[in-house]
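Note that one protein chain is taken out, while the other chains of the complex remain in position.
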């Protein structure tokens, strides 16, 4: 394919113990990264979560999107067309189905700005992350629209209301990719023994750093410390299009002290993962997906399983980092002890 | 280091012809990605830009940040402390300098929320991207603060007002990493011949998709089609912490028709790149950085050179994709022709 | 009622000539404001729009919302409850209908964060803006939910996902209040004669100021110069809860040069107006609404008419200000000539 490669160091972390309606078990997870502290840190989170009985993880929604963009001569024409299109959802669903055996229409939303009509097509795409599948389907629907409605003219196959690999609020509100949430109740004794901190300290840090700190930084639909690191590591190790960490990392940590214990949750409202398609044909990717049990489920269930594993892994990494940041000096000394041997150039 | 690795396919694109005050020349650029169409697409952009005389690229600013978080008993105490700290910038600069020969204090900003005081320390970090260098320096400053001002208590080494690997407005407004802008004037004849479109069509698409489309998607300080793809490819190929594409991809395309021609610009207000530190010690990374001329400049200039190359490469990739999206059906057929042989599973 | 009052100066502007499927005619509009230049400026816009044949205005959507907030012990319980609730939409619709003869269920969306369940109830509220009507209905639904699902506990009657009087992306994406768009094609001769500028200059200013300027300011779903001023004036003059200008002013200007002429549009995706309820019983409000023809239509149509008039008025004010800003020195000299006689204290 190409003679050269970027060989990103990869280690397996876990096992991550997952419980829940769709996936149960202890699963090892590959993370490819240049940031070595990610491995022991995620492992620490995984370890305490196993001791606490496992991470409950639920997949709430699943759809991939592409927003086509057309324009009319004025708002009235654009509006009338939008109304007619919503009455022809079945024809649009049929047109989409023609483009692949794996793609199915789910829903459709639109926005009008002056004479511009943005149509956000939502579909399931089986085990594929679905970028190309929805583009192909959208391309077909767009031709159909421009033929049936000569009052609408092509502007773009993608109007950025999808939205792919860019900061947005729309993906979390209308859904894009998989919506997954993990939570766990951690006994105080475990928190103190293994994380060297208390439920109260983690809850306070989450409020002051992840919630308030993100708000004053001018973030959008984001409240976490480093979801991005874990997503990137797992995406690279499993052949994902890692640019999708941009919107994927727009997720939330919510915690509370319950009695003596720590309730800790991680919500990922829109992550994009797949087990077939670009990147998945590479040998090491195939092997990694297989080892995670993400190759032999029925269509759609492999990608859902991968999303569930991803969310539970993000919880482990986030829990560990937050715990470390509650302790003065801890983060730096952990970094130094891990990186010094190999990353001495700084 | 690790026995396993994620071997991300890598190809060299370009050469990218760059002109400007700091970097001049034709430079080949390595992109590691699972998305094969990225290579020919970026190459197409690079080719037309060479024919047009090169991409003017300017580095505007350079600083790395870490925001520590402390708390007082009330707002008055927090405010008074903040005022005193601003009067002791020289002592803080000295404390920072003690932590590394490469780190230098640049400036300091703060935010107060109730009794919480977020202090954003800004530093130059030589050729390092500087995550660890600023953490170490911030750790030292934080100890100093908590010692000198017992009315302030430690909350976190990072208060998310830095902000690292998360969506924000603060990084673009106050600066984080390198601020770089590339622009070029493309003659109409080249646009028509090589991109099969017109300056007017690209300008219109940029307005309707990148500007308006991003706005209605609820984006923040973001107006582009796929900066993330090019950043990711280049970051993986050069040993960068690719999680930083999250805020790094929050940048802008601005275009206009000038007479008959196309003015096309790409602004990246806050990208994080380095040529030493984590990841840079790997053989393929060293080799790639060397081939790009990013190893033998004076301290700081290697990383600046890499940032300039990054921005020019992003321009090539963005120009090519936007051109393709002006033409109905073009994006899909390009994808299919490139991916079919290897990515047949969809 | 109260012996004292804030007596905000009020002038009628227009008439505003409106065309479109729901409202046609020339309508005078009252604006109450401390900023005197708003009247002549809006009048200037109204005048040129009359000459150009009127402002096409379309109402696209109409719903009011309240998001209740409940919590479960974990995500699985919250998710299961959300699924059951979506299957009982008819019962929820019936519960809502019991609370008022004017309120009707439209749709329901939710978000889950960890164990927190935000349920966004959407309703039509006749001619009322509907704040209290949806609160009353939501209160009833919330009691019903907590009774039927003892696994869910009350957190708040409003979870800020509504969202009322606060910056958001959700109101524009899912809808809240009325969605209205106005547009017009202005002949170049009129633009030059009456606005002393050109279509090209206005289009360029809109791109560089309203689109790019708003993006770099870290705005969210907002691209305009001063929608807020016109909304405030009209809201105060017609008894509206003017705090709703916050999310109401999150709207867009889209313009283009068409041949020789100027296409100019104003999109207000979520404005809240009503013709009955708080404030509407005051004599001057009644009189103003009556004069605008917003009291004798069938239920719901009065408020829709007011929304349509509002949008067309916003277009007049925005057009005039943008035109002024294309000309160096113009804005300041206009302000000075109007304010000097009465506002001399600066």
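Going by the order they are written in, the chains are A, B and C; count residues from 1 in each one.
Following the convention adopted for this analysis, a residue touches a chain if its C-beta (ideal position, glycine included) is under 8 Å from a C-beta of that chain, and two chains touch if they have at least 3 such contacts.
Predicted model only: the values in this text are computed from it and were never measured.
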* Of the residues B:44, B:136, B:226 or B:254, which one touches the chain left out of the display? -> B:254
* Structure fact -> Missing-chain contact among C:44, C:63, C:178 or C:226 belongs to C:226
* Listed residues C:189, C:281 or C:337, member touching the removed chain -> C:281
* Asked: For the full complex, which residue in A:214, A:249 or A:288 touches the chain that was left out?
  -> A:214
* Which of C:36, C:93, C:257 or C:301 contacts the chain that the document leaves out -> C:36
* Structure fact -> Against the hidden chain, chain C presents residues 1-2, 4-12, 30, 32, 34-36, 67, 69, 71, 100, 102, 111, 113, 116, 118, 128, 132-133, 135-136, 139, 142-143, 146, 154-171, 173, 204-205, 208-210, 212-214, 216-222, 224-226, 228-229, 231-232, 236-237, 239-243, 245-246, 249-250, 276-282, 284-285, 325-326, 328-329, 331-332, 335-336, 339, 342-346
* To do: Mind listing the chain A residues that contact the chain we can't see here?
  => 169, 172-173, 204, 207, 211-212, 214-216, 218-223, 252, 254, 256
* Considering the whole complex rather than only what is displayed, give the residues of chain B touching the chain that is not shown. => 20-21, 56, 58, 60, 74-76, 79, 82, 111-116, 169-170, 172-174, 181-183, 185, 218, 220-221, 252, 254-255, 263, 265-267, 269
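Going forward, only the chains that are shown with their structure count from here on.
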* Give, as an integer number of Å, the spacing between the C-alpha centres of chain C and chain A. => 34
* **Intercentroid distance (Cα basis), chain B paired with chain A, Å** => 21
* Could you grab the centroid distance between chain B and chain C? Build each centroid from C-alpha atoms only and quote it in angstrom. => 37
* Residues of chain A touching 2+ other chains? -> 111, 113, 116, 169-170, 173, 218, 220-221
